[in-house]
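Here the complex is missing one protein chain, while the rest keep their positions.
On to chain A.
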Amino acid sequence: MTDVTTSESADRARASELGAVARFLKATEIDTRMLGMVGALLVIWIGFHILSNGLFLTPRNLWNLSVQSSSVAVMATGMVLVIVTRNIDLSVGSLLGFVAMIMGVTQTVFLPRVMGFSLGDPTIWMIALAAGLVVGVVIGAFQGFLIAYLGIPAFIVTLGGLLVWRGAAWWVTSGQTVAPMDATFRLMGGGPEGAIGATWSWVIGLVACVAVILMLLSGRRQRKRFKFPLRPVWAEVFLGTVTCAVILGAVWVANSYPWPAGTVKKYAEANNITIPEGGLFIAHGIAIPVLMAIAAGIIMTFVTTRTRFGRYVFAIGGNPEAAELAGINTRWVTMKIFMVMGFLAAISAAISTARLNAATNAQGTLDELLVIAAAVIGGTSLAGGVGTVAGAMLGALLMQSLQSGMVLLGVDTPLQNIVVGLVLVVAVWLDTLYRRRVQ
């Protein structure tokens, strides 16, 4: 009997609590799906932390996780647009490999040997990066043209691209690995030098917090101007506080990860600093590739939500015929999407080349699947019309967390693949259930 009463009262308590939760969600206008993803991420993190006896949630591991996620996260922001318009891009991994080769050869062979640049010339990294970006955009434009104007299905064009660009990456150097990269170029890959240090990390964190607060304020002012319903003040304060806390918390984590002793020693010798008793603490700060990924995420979020182009992308995904009848040049929009995707693949190529300090012809193999999985786990619907950039980036982080967590636990590679595959399928299944319940 007691059991029954307690469970009953617990149920009642839960019901009233749900009411409060629902009211809270309504007031703050938080996307429940996104909240679910964050929850899943936290569960995974804490789970790995416990299983690995406290190795997962350390500044060192989280910092590495952020760097490892950035390449896929950058591409996932573009894949959202591709999938939202009911297309797919299977070529991004191969494209990354080819562009990486182009950038590698440009900075190690073409510029120093053919054009006579001296090694370490500060323009080398810029020219190499620019060359890669141009190649990425041109290839994206070419594939987009085939899809939009010649009407070849995206699946086929990019499946062809998957083979073509992988082969092309091989041809650039007949399969030889290109190394080492230019010293400045290498900063895009992270590492002690490829991070911005404690002070600048705090500066960026504070600037981001100010930006968040200004955005909340201007949103509120806009709503007031047109007399739309406002969020309660406590909800605004709550949103601002949580967001700023997350930002500053991330900065704090990045600033808690010190340079390895060897690097500190070299740095101290080079700068005539005597290392004090107990070692010198020099923080990494936020890694440059992570900043690039965050910038890509912010810019792509802006593009999808605040520009005409983004609006058209979603309208095409919702109803291609209606978009066409509304006077949207759907073909040109589709071609532009693939150009953006090519550009982002080139940025990812720069990050991964810099991180490897080499360009290899196998670079980016199977990345297309990780990128698509990240976008889909992040809530992008393959039926088109639905998806967010932030969700896709969280999806990339989630996939990478799984992988690096399993590495920490010493799980065999084949088993890792099995787990990642299962998680992908289960995540999409849960999402389907969620959407059905919401409707």
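Assume a residue touches a chain if its C-beta (ideal position, glycine included) is under 8 Å from a C-beta of that chain, and two chains touch if they have at least 3 such contacts; residues count from 1.
The criterion applied here is as follows: contacts and distances are computed from a predicted model.
J.: I want to check something: the complex is missing a chain, and I'd like its UniProt protein name from "Sugar ABC transporter ATP-binding protein", "HEAT repeat domain-containing protein", "ATP synthase gamma chain" or "ATP-dependent DNA helicase RecQ".
T.: From the choices "Sugar ABC transporter ATP-binding protein", "HEAT repeat domain-containing protein", "ATP synthase gamma chain" or "ATP-dependent DNA helicase RecQ", the unshown chain carries the UniProt name "Sugar ABC transporter ATP-binding protein".
J.: Out of A:Ala326, A:Leu366, A:Val407 or A:Val425, which is the one that touches the chain we can't see?
T.: A:Ala326
J.: Among the options A:Gly78, A:Gly342 or A:Gly385, which residue touches the chain absent from this view?
T.: Of the candidates A:Gly78, A:Gly342 or A:Gly385, A:Gly385 is in touch with the missing chain.
J.: If the missing chain were put back, which residues of chain A would it touch?
T.: Residues touching the hidden chain, for chain A, are 222-223, 225-226, 228, 302, 305-308, 310-312, 314-319, 321-329, 385-386.
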